[in-house]
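Removed: one protein chain of the complex. Kept in place: all other protein chains.
Chain nomenclature is as follows: A and B, assigned in order of appearance, with residue numbering initiated at 1 for each chain independently.
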Amino acid sequence: MRIVIGQGSCGIAAGAEKVRKALLTTDIPCEDISITGCIGMCYLEPIVDIYDDDEKLTRLVKVSENDAQKIAEFVRTGSEDAVKELFVSEEDKEFLSKQTRIALRNCGIINPEKIDAYIEAGGYQALRKALTQMTPEEVIEVIKTSGLAGRGGAGFPTWFKWNAARQAQGEEKYLICNADEGDPGAFMDRAVIESDPHNLIEGMLIGAYAIGAAHAVVYVRAEYPLAIKRLKNAIEQAKEQGIIGENIFGSGFSCDFMIKAGAGAFVCGEETALIESLEGHRGMPRLKPPFPAQSGFWRKPSNINNVETFANVAWILNNGGEAFASMGTEGSKGTKVFAVTGKIKRSGLVEIPMGKTLRDVIYGICGGVKTDKDFKAVQMGGPSGGCIPKSLIDTVIDYKALGATGAIMGSGGMVVMDESTCMVGMAKFFLDFTAKESCGKCIHCRIGTKRMLEMLDRITKGEGKEGDIELLEELCYSIKDGALCGLGQTAPNPVLTTIKYFRDEYEAHIKDKKCPAGECSDLIEYKIIPERCKGCTLCSKNCPVGAISGTVKNPHTIDTDKCIKCGKCYTVCRFGAVVKE
Amino acid sequence: MIHLTINGKAIEAPEGSTILEAARANGIDIPTLCYDKAVEIYGACGLCVVEAEGIPKLLRSCSAKVSEGMVVNTESDRVVRSRKVAMELLMSAHDGDCIAPCQLNCPARTDCQGYVGLIANGEYDAALKLIKNKIPLPASIGRVCPHPCEKACRRKNVEEPINIAQLKAFAADMDLKSDSYLPLKKAPSGKKVAIIGGGPAGLTAAYHLSVLGHEVTVYDMMEKMGGMLRYGIPQYRLPKEVLDQEINIIEKTGVKMKNNVKLGKDFTIESLRKEYDAVIVAVGAWKSSSMRTPGEELEGVYGGIDFLRSVIKGAPYDIGERVAVCGGGNTAMDACRTAVRLGAKEVYIIYRRTRNEMPADALEIEEAEEEGVIYKFLTNPLSFNGENGKLSSVTLQIMELGEPDSSGRRRPVPVEGKTEEIPVDSVILAIGQKLVTSDVSELALNDRGNIIADPDFFTTNIEGVFAIGDATNRGASIAIEAIGEADRCTKAVDAYLNGIELETRIPYISKRDESTIDYSDREKKPRFTPKVLPADVRNKSFDEVSLGFTEEEAKAEASRCLECGCREYYKCKLLNVAQRYEIHPERFKGEMPQKYSHDENAFIERNTAKCILCGLCVRSCREVMDIHAIGLMGRGFKTDISPAFSLPLDQTKCNNCGLCVSLCPTGALTEKSKLSKQVPLDEQYTEEFVEIDGKKSSVMVSRYNGKILRVIPNDEISRNANLSRDELEALLK
Partner (left out) sequence: MKNTIDLSLLDGVLSEYASAKGSLITILQHTQDIYGYLPKEAIELISEKTGIASSEIMGVATFYTQFRFEPVGKYLIMLCQGTACHVNSSELILETIKDELHIEDGGTTEDGLFSLKCVACLGCCSLSPVMMINEDTYGSLTPDKTKKILKELREAAV
């Protein structure tokens, strides 16, 4: 008998640690109460897994600390009645059973704070094999066979980068892991580090061996304190076991390991900016060429991959490149992890083979839109990506196919939107993001994103004018052509895709001064439908400007001249009497 | 060696060199703003992009290396488009005035800020030379010009505009008092130009063309040169002795002047065209406009300029004791004040709107009133009445102001049935002048009865014949307008004579958004207007009313200048690139990244609102000098360059080496000149050498009008010597 509580950041935020502490205060007859990382069913957190002596799993979801006694009773007596309402449903079980987990294979299963748990799960065998039985060139060959491509966004073949760094002149080389997961809406890298840090370490050490680097560096964003903590712990344990350090597994290969925390700059996900930041400078991209493979960290040959990429490496070495390549499409091999969020019923981490469709993910696994409104679009690739409309939901998950829509595979963020999301507002949201995150070095990005944001802002305020869409498009193409780094070059994508698929929405804002989604506060009016209003006065009490009048039990009215369109009445009304037009 | 093609030209370049280096070595200009050999490649500006065959992305030529067989295009459509948008974005965030509003609003684009500044510095001769680049008659124009420059002067937002026009007259008077300035002439071109009309337009064209080396002859129908300046402006405003002196100087430049010869009588355009390589028609508008009021044919009704001319010629019309002048412009003012001086007892101004709408100069309106002129506002002559063909009274329709018209002024409308009759001995119609069309029968006219002249090139329907001034297009205007046209026309004529085509595109310049300018920190200093003769003295005399500036007064008044125009105008690399293509930054108008700011030490002045973040200053301070006085602060749109903790430059390790200033492509960093008022001037820079601690060291020396304005360290030795600019200058000798 053992009890495992999911304690990724999400789980903890949902109250998992409180649950654990509460369980410890009960008389629960179980010595082995431990934690695991992120199970990926974020919408069901906190999750408590109870394994009986035969390792049969009973999964309890949406547990609160108040449920501790009931759980204790269940464990003590075996009586299911006490916890029946906490059982994970059959439907929810499908969320996991329909997935194919490689990068996430240990996530939510093993204890991320114990190296033994990783080793027990077959960990570090791939490293041992590589170091003791394979040449670096053979390792690169396996990766080449696997077809593994960069999971950070660009999808560049991993073997090619490794080989370039391997071939680069110079004794001193660096292997760098980009864990600066900045795309808003993506959190798979955080999950991997929090839930299976040794998998990352193993993948990185294999990479270091392949390119001939004696130094491995992880650049983690500062917003992930738990990930940093668990990774540090894992590094210490690996050092103790001789897995990091001199002469690893007696192979003669040595590699040290270092964590550097970012300090809040999205642009540091761009590899040359990341290197600048690692060196302690402002994270401003360098000109390429020279590429990092020739001149990177401290101007030495360096290879950079992201977390999810490394998380696949050990599996590939264990199972062979062909096994990985057997999944997916012609151009995209293996699996991909998606962080599905937004207006979605089952939100969390989904790992599936390439070649499935967006529909498989959004409807098949995640259960579709959670509201009563219609599915409208899915945003992929964050600020560098785009919005894919409902009509393209059968698009295959494949670098090329997704790219053809104007969006990108990206790091795997999928933000689902329903009819209540304004697409101009969405474009503005991303431009606001990129404008804030622009490092300010090149003209196109520094000023161009700001000017796009100003234009979008005017449009959402009803101040758009004829020709704005064309001007936006012109600016978009110029920025794509002229910006220095990936951040700037892809910054126009959210605008271009929303114009491409939702041009009518832009036109409605500009010509009719209307927001079809009812989201742009300057273009909507709040009204109370008298028939529905019960006169509860809640709206008038909550109105910050006293724009609502009416007496108890009588229909209220909104003075539209006074109304500041904050939407509070709309939110608080329990009868659906407040509507926006 | 690598072999490649740039813009269709086969080129060899050493291996490892960049496309930019290869292009420049072969005389192909690729614009850059953030590149300099002194520092590491940065890649920020993106202006150096080029297109290479087979490479999908644009390449930044500052970093992309040449490769064998490469085919590069540095001016492809895609490249130009990219550069244009880059410049539009950059200029949309560059908060600065290239040129001061006074200069922009002068029809002749006279460098007002320049000469005002030079006067403030006591450099009167340099000021005069600057003025004469545009206006060969500055003493005259300074006295009579309605000064549109002052209307645009930003000092009005503090208290009142600078007295620019009278400062011009001051500088010109100073010049007339001593050895007057004669410009250096170009070598003779062998080309001959005839100019018909010796007014401000004709004389200006004559001066400029003569300086350009052409042989110029001016033909004029009157007995003396000067046109309307002589025959339309009374002596008390412009003493003819001053005009004579200025015309004399023009003559000294080699202009031949022929008076008492009239077009259509003594010669024709056709006849001149045969003799000369080019002809400029600048005959002016010499006929007073009619009001189409009944009774205009009566004896005692005179045209405004006819009346003024009669006085100037010494045979004034008999105007009697009661005079009504119709009109609200400066000619009406000249007429009524002249009538006063001729001894009229009652002089009326009949004007259909109110004082606020009068186009005449406010000072003129005021001075006329002081001299006893009676204003009849909101009246319009209904009829001139007389007996036996002689005028005896005028009946006035009373008016009121209605809705604004297209000019923005409220339209006067008659008040039904309300009239007034005043007895008068004479009426002077000063409502405008027209071309005498019979004089120019050879030329095509527009429906207004004016000569059709091309607005850019001033060409007419006859090849080689140009036309300017009051006789053309929209008709009579102010003298400075004609002078401006003359200036531009001489460029067109010079190009025509040399067989060159002139560019007509108006080059882009950066202008600040007036509404964003804050004047609260400016100390109020009232405008100074020169003293005038007392009203009871001047109303009896034709002596000049204004007594002009004393030197002290002129300096003090000129010192009020806010120095709006950028002092780096003449060497601004940013502007140079901005003018390379036709750009419209207003498309991207939005927030400015930085507020206008000011930080200066003894030698360097910083204004981050003009900064384009090329980073050359920061990089050179770090990479070349290892001083690190300034750094990039913040990020994104709001990135700023400043010392740590926003300290002033004085509190950093800055050693004033001046490297940052010399690399700054625009006016964000400027090296102060020795002048107390920092004037934007077209300085001449030369590299010279000094000896520092026994070592030969290079310095850049800037001179203007023969004087040293700046001495700037120019190599490692002089930059590290920690010598002040004065000490460096001392080493020059």
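Basically, contacts are C-beta pairs under 8 Å (C-beta built on N, C-alpha and C of every residue); 3 or more make two chains touch, one makes a residue touch a chain.
Just so it is clear, the model here is predicted, and its values are computed rather than measured.
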For the chain not depicted, the shown chains it touches: A, B
Given A:Glu279, A:Glu470, A:Asp522 or A:Asp559, the one touching the chain that is not displayed: A:Glu279
Given A:Glu113, A:Glu223, A:Asp256 or A:Glu507, the one touching the chain that is not displayed: A:Glu223
Touching residue (missing chain; options B:Pro316, B:Gly631 or B:Pro648): B:Gly631
Contact with the hidden chain (one of A:Ile3, A:Ala22 or A:Cys42): A:Cys42
In chain A, positions touching the absent partner: 9-10, 12-14, 42-43, 45, 181-187, 190, 222-225, 260-266, 277-284, 298, 339, 341-343, 347-348, 379, 382, 413, 415-417, 421, 429-430, 433, 437, 439, 544, 566-568, 571
On chain B, residues whose C-beta touches the chain left out of the figure: 622, 628-635, 643-645, 652-653
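The working rule: only the chains that are shown with their structure count from here on.
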Centre distance in Å when chain A and chain B are each reduced to the mean of their C-alpha atoms: 60
Chain A residues within the chain B interface of the complex: 265, 282, 286-287, 289, 435-444, 446-451, 454, 471, 474-475, 478, 481-484
For the chain B and chain A complex, residues of the former touching the latter: 41-46, 49, 57-58, 60, 62-65, 78, 81-82, 85-86, 89-90, 92-93, 587-588, 590-591, 593, 612-613, 615, 632, 634-639
